[in-house]
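Beneath this line is the structure, given in structure tokens, with notes to follow.
Omission of a single protein chain aside, the complex is shown with its protein chains in their original locations.
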Amino acid sequence: MKEYFRFLWRCFRLSLVGDWRYMTWMTVLTVISLLGLNAYAKQFVLGLATTGMTDQVSWGMYIANFTFLVGMAAAAVMLVIPVYVYRNRELHDLVIFGELLAVASICMCLAFIVVDMGRPDRMLHLFERFHFPVSILTWDVIVLNGYLLLNLHICGYLIYCKYRKRTPSRSFYIPFVFLAIVWAISIHTVTAFLYVGLGGRPFWNSAIIAPRFLASAFAAGPAFLILALGVIDRFTRYEVPARAMDTLRRIVTVSLIINLFMLGSEVFTELYADSAHSVSLKYLLFGLHGYDALVPWIWTAIVLESLALLCFLTPLGHQRTAMMIACTAIVFGIWVEKGMGLIIPAFVPSPLGEVVEYVPTLNEALVCFGIWAFGLLLFTIFVRITIPVLSGRLTFDREYDPNEDLEPAAAASETLSGQAARG
Amino acid sequence: MRLLISATFFLLAGWFLMYSGAGALPQFERQHVDPASIAPVPRRAILRDPAKVTIGGIEQRCSACHAIFPSTQDAPAARLQHTEIVLEHGLNDRCDNCHDKGDHDGFVLYGGRVVGFDDVQLLCAKCHGPTFRDWERGVHGKTLGSWVVGSDAQRRLLCTECHDPHHPAFTPYVPLPGPHTLRQHATERHADEHDHEAYNPLRHWRTEAEDAPEEGAH
Partner (left out) sequence: MSQTQSNASRMDGPGYSRRSFLRNGVAMAGGMAAFVAALRPLAELGEGALPSMDEFLQKHYKEMNEQEMQAALARIEAKVKERWDVDAEVRDVRPRDGVEFVYALNLSRCIGCRKCVHACVAENNQSRAPEIQYIRVLEMPTGTLDIEQGDHDYDHPTVPDAGHYYMPIQCHQCADPPCTKVCPVEATWTEDDGITVVDYDWCIGCRYCEAACPYFARRFNFAEPEIAAEELNTQMSYLSNRPRSKGVMEKCTFCLHRTREGRQPACLEVCPVGARQFGNVRDPESSVSQILETKRVFVLKEDVGTLPRFFYYFDERYPRSGETAVEEG
């Protein structure tokens, strides 16, 4: 037990040291997080009128980001399947990165929910009167927190075992891993059902929403993971096997094809019949009664996703730089498609046909950036700890020098500057 | 490096302390509505039995004058008195359709029976049968006080408490202010499209005159 606390202390200290790039990145993220915290403090004092939400559009950026991030968390399982189901040992270590991304994403999701609540001080009411199983929101509370605990356990156990140079006991994590595969699908399905179950919003009340959620999640999540692994590959001594990037790329490609197909399917369904039910989709794609704030966003997203898909379908997609650009385009495109393309149009027009457009305020945007920065901060810290442990350099029985994990050139410059500073 | 980081944090802390109070929300527009316009009172104040009017400073019953002065047989056209009354009651264009020629304190029903102001609904029922039957059941008109049928607190308004008997059609009202919700006009409309009637089945059969102000680009 004492050893475990020592491990945690060492992790804490480790997260505070690194080369100048690491420190700059962490400082920038911290500053943005604090700006977000400050903006939230203002919102806490003044109420949700500091956001751009209204009675007509009562869910905005916060829920949009929440939806996207639940997808990202679910996508961590995409690495678990090839490793554990298809016994691909090479990618074993990467499962942990995926699950750490899931943990960071779920933390961000929970943060977005808290900032969206009108009375967060009444959160305990969830425990006192829990409207399960009728309210899908209660299902969401259970599955999200369960998923968080599941992943914390799996990663925590595997990393700590590596740190202690023990072989992990299979019964302590294999069943949980398989549970996590199913659970990951469930978190995003339940989140989709939050929207699908509302008969009063025809834009959401469609069976395709849940599969579309999963398809877009399995495109955006691995794409983000490719970006993260690319950064790890470039800036640390950890070498990401090309096979891993390849597997992820293939997953992204297939998921993107399915996602774009479903999008096309929805567009055809709504627009061919031209009934009054398609008014929300018309608002999104073409504008409604002269209101067209979302139109440039959704078309940019569609174009970006299509171009990224083309890139991946050609040999160009094997090149590292092109792949990074394409993945950025995918993450951004799906963020727009899920957030602005899915949450906001359901509120325009209102159930009584009123069009009130939603524009996030600066305060709201700061809170969103703050939570994203905090999530990235968490993920960076997790990676910062995991790489030395996985590479065997940070274990319970030896001292650890951070310079060991940097690229040789960077390490040299660090020791020089470090010596100069200390000298 | 560490110094730079410390400096950044302290500067940020200073900035927060100096400039970041909670601030204030934008001023929300307040609409003012005259409380008199939403008072739950009957539209019209009516005479009750025994009905009296004030003429020359003295309260008198209608029969006080009408017992002395004969009324014209050709009312309302050849009136000398009560000329301020404009009679616009559809087919009902004679005063003596309602006012009894013999007893000017009351109203005449079919068969010559005379009733007072307190039973004016029977007068209206002469011609407005279906509406009267609806009124009897509480379906037409207004009930103040209580929804409990037969309770003492119920106050069924008589016909004339809403309808001016000489001019029963309601005159137009000035509408009270519409909604001014948060950020209702957060963005601008970029085109003045009015395709409200896009799915209106009647749009093909309206006259051009009606259509003209509303027809959009559809």
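Note that the chains take the letters A and B in the order they are written out, and that residue 1 is the start of every chain.
In the analysis below, contacts are C-beta pairs under 8 Å (C-beta built on N, C-alpha and C of every residue); 3 or more make two chains touch, one makes a residue touch a chain.
Quantities reported herein were computed from a predicted structural model and do not represent experimental measurements.
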item	value
Touching residue (missing chain; options A:131, A:166, A:234 or A:320)	A:131
Listed residues B:33, B:58 or B:91, member touching the removed chain	B:33
Touch residues of chain B, complete complex, unshown partner	2-3, 5-10, 12-14, 16-17, 20-23, 25, 27-31, 33, 35, 37-40, 43, 86, 88, 130, 134, 137-151, 153, 157, 162, 164, 167, 169-182, 196-197, 199-203, 206, 210, 214
Hidden partner chain, residues of chain A it touches	6, 9-10, 13, 16, 30-31, 34-35, 37-38, 41-42, 44-49, 51, 53-56, 58-59, 113, 116-123, 125-126, 128-131, 134-138, 141, 194, 197-201, 276, 279, 346-347, 349-354, 397-400, 421-422
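The rule we apply is simple: only the chains that are shown with their structure count from here on.
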item	value
Length of the line joining the C-alpha centres of chain A and chain B, rounded to whole Å	57
Of all residues in chain A, those that touch chain B in their complex	20, 23, 27, 30-31, 34, 38, 41-42, 45-47, 49-50, 52, 54-56, 276, 287, 289-293, 356-359, 421
Of chain B, residues touching chain A in the complex	1, 5, 8-9, 12, 16, 20, 22-25, 181-184, 186-187, 189-195, 199
